[in-house]
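Removed from the display is one protein chain of the complex; every other protein chain stays in position.
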Amino acid sequence: MEALFTHWLTQNLLVLAGFSLIAWMLWSASHHERWRRAWLRFRSDRGGIIALVVVGIYLILGALEVLSFPTKSGGTRTVLDLFVGGVPAEKSYSAPLATRLLSEAKPDPVKATHLLGTDALGKDVFVETLKACKTALIIGGLTAAIYIPLGTLFGILAGYFRRRVDDLIQYVYTTLASIPTILLLVAIILVLGKGLGTMSFALGLTAWVGLCRLIRGETLRQAERPYITAARALGQSHWNIITRHILPNVLHLVVINFVLGFSGIVLAESVLSYLGVGTPVGTPSWGNMIDSGRSELSRDPMVWWNLVSATVALFGLVLSLNLVGDSLRRAFDPKRG
Amino acid sequence: MLSYVLRRLLYAVPIVLGVIAITFLLFNVLQTPQAAATLVLGPKASQQARAEWIKNRGLDKPKSEQFVKHVKNMATFNFGTSWKSGRELNEVFRTGVGPSLMITIPGFLAGLIGGVGLALYQVFVRNSLLDRSITLWAVALMSVPTVVYIIFLQAIGALMLNYFPASGFDWRGLETLKFVALPIIIMAVVNLGSDVRLYRTIFMEEITQDYVRTALAKGLSSGHVLGVHVFKNGLIALITLTVGSLPALITGSLLIENFFGIPGLGNVLVLAIGTGDQPVVMASVYLGSLLYIASLILTDICYALADPRIRLS
Partner (left out) sequence: MQQFAGKPLPLVDEVNFSIIRENIPIFILTRQGYLDGMGVNKDAFGAMITPGRELAPKWRARGLHLEKDVEPATFWISYNMDDPLVGKNRKLRQALSAAYDAQTYSDIFYNSVAPVAEQLVPPGIAGYSQTYRNPYGFNLEKAKQLIAEAGYPNGIDPKTGRPLEITLDMVAVGSEDRQRAEFEQRCFEKLGVKMKISENTFARLLQKQDTGDFQLSSGSGWGADYPDPENFFFLFYSKNMPPAGKNISRYNNPEFDRLFEQMATMENGPERLEIVNKINAILAEDCPNILNFHKAFYSVVQPWAPRTQDNAMLEGGVRFATVDPALRAEKQKDWNRKPLWPLAILGGLVAIGAVSAVRINRRRNA
């Protein structure tokens, strides 16, 4: 099963599917009045547009790392490798654009110029940072794929049906929320083993609570509206009302929550790496780079390029997501700017 | 009012039970009794010693029986002893609370004062370039991972500037301050970004109220209006939003304590997870959930006090 999933053909298809999904969502959104109006307002916010472009760049970088094709010698190479992968690894540390290794004992000349230096095992830091985009995006995407359906579904159910259903759902998420997040994350990962999949699963399980509360609140408000009562009186089924009236009206909250929450998920990865339950060994990830950067800062000469590179990359993504989220919020509800 | 509080407390009971059940499940899946015995007794222990250890702790009894006993223990706050160190858990918690609070309370207050101060300042200079740049800067602040804050501030504060010792903790009267100063600063800074934005929203909402216009029309200076009236009214919303985070202060920040070697409660939990010290984890999670529920109830009470309509629902 795992072999099928990691096969290069499947991965390429998944990337294609992902982008098509985004395109379809944009296309169907353009048919709704509310979204069209929001888009007009969003368009005039220059800061938001720039941030959106930046997010797009990250997305493309991540996709380039997933798209791969088979090579003659039997392995696979990613498209990103084509552009930057030719850089050979050194023995160990070297400073950005340096000509010699950092080691005082064996300052051998480097085999190639490294834009941002090399890390402990001699890997080029710039290339690592680019490759780690994929890890961050995958974790964010998988987690979202888990927590968004869960949160939206239960939020709507709780807000719409109220009474017993609401009580039960509230009980479940209050109980879950009382368990310290770290414990839950660490426990799940230790049981299910390390890996991008289990990390996303654990993060998704802890993230759905926030979205559920949000959607529940909005659904409660929507369900009070007269048109819903009218629809019920006309005999529309619950399913119809939920999918055709409630859902479209809470979707904007989902999008905003996703954009703002994505950054939290990516940040969580760095915390998990610090605690030792991060991505598996050998996976390029900003969290791991930051974690190694910790001890490297106290070296003399100080090895800062690992930490700084990962931080800047992470910061760029998170900041852009936050700005886009803010613009979206203003676009949908200008009064709350 | 009293019946409202009692009702909320009653709701808490099944939640706490649920929490205990989930952690019990998680932990008994995490670790077989054999592994726990090996961990505590060391790799050189004999099979027999391990079997005895398991029997002494009743870990070989059926799970349901263990669970019932566990619930009873939790209810009576009988936490037992740590597997790893053998210390009484009540003592462990008591000694751990001090260091945690030494950091979280000043950190919380510093963050509050800083956040409110900046937010009021923003409202004072509202809609100017200064206001917008502070907002942008606050968003930027939010976008940096906590771990990076800790690393950088430690590198700068301790390593380069020598203002503080890099880590560690000791009760030395006034000297204790130098160990907690850096963690307090970090705690305040980490949440500053999101706090400033939140408080700004609250105070800006107050500015749009009619009473502000009236006060200004009466001739009061905008400084006075801001600092006294807006501040006091905004405070209600502010307290309601932040009082929920008070109980959590007791547990301390996991990351900061771990990084700076502060022997507080947060550290206790992280270490216990890493070493598989079951009693400590169970007790910590139990206490943590109690605190969380307390924070929920506190928030609800504040809402009810601030808005009498809610009580009647």
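A and B label the chains in the order they appear, each numbered from 1.
Just so we're on the same page, contacts are C-beta pairs under 8 Å (C-beta built on N, C-alpha and C of every residue); 3 or more make two chains touch, one makes a residue touch a chain.
Note that this is a predicted model, so its numbers are computed, not measured.
From the set B:Gln47, B:Thr76 or B:Thr208, the residue in touch with the chain omitted from the display is B:Gln47, counting the whole complex.
Which of A:Asn288, A:Thr311 or A:Ser327 touches the hidden chain is settled by the complete complex: it is A:Asn288. Of the listed positions B:Tyr121, B:Phe152 or B:Tyr303, the one in contact with the omitted chain in the full complex is B:Tyr121. Contact between subunit B and the unshown chain involves residues 34-36, 38-39, 43, 46-47, 121, 124-125, 128, 130, 158-159, 161-163, 165-168, 222-223, 258-261, 274-276.
Looking at subunit A, the residues touching the absent chain are 3, 74, 91-92, 102-106, 120-121, 190, 194, 273, 276, 280-282, 288, 291-292, 294-301.
Operating definition for what follows: only the chains that are shown with their structure count from here on.
Every residue of subunit B that touches subunit A in the complex is listed here, in rising order: 14-16, 18-19, 22-23, 26-27, 29-30, 139-140, 142-148, 151, 155, 159, 201, 251, 254-255, 258, 269-270, 273-274, 281, 284-285, 288-289, 292-293, 296.
Those residues of subunit A whose C-beta lies close enough to touch subunit B in the complex are 171, 174-180, 182-184, 186-188, 190-191, 263, 267, 270-271, 274-276, 290-291, 293-294, 297-298, 307, 311, 314-315, 318-319, 322-323, 326, 336.
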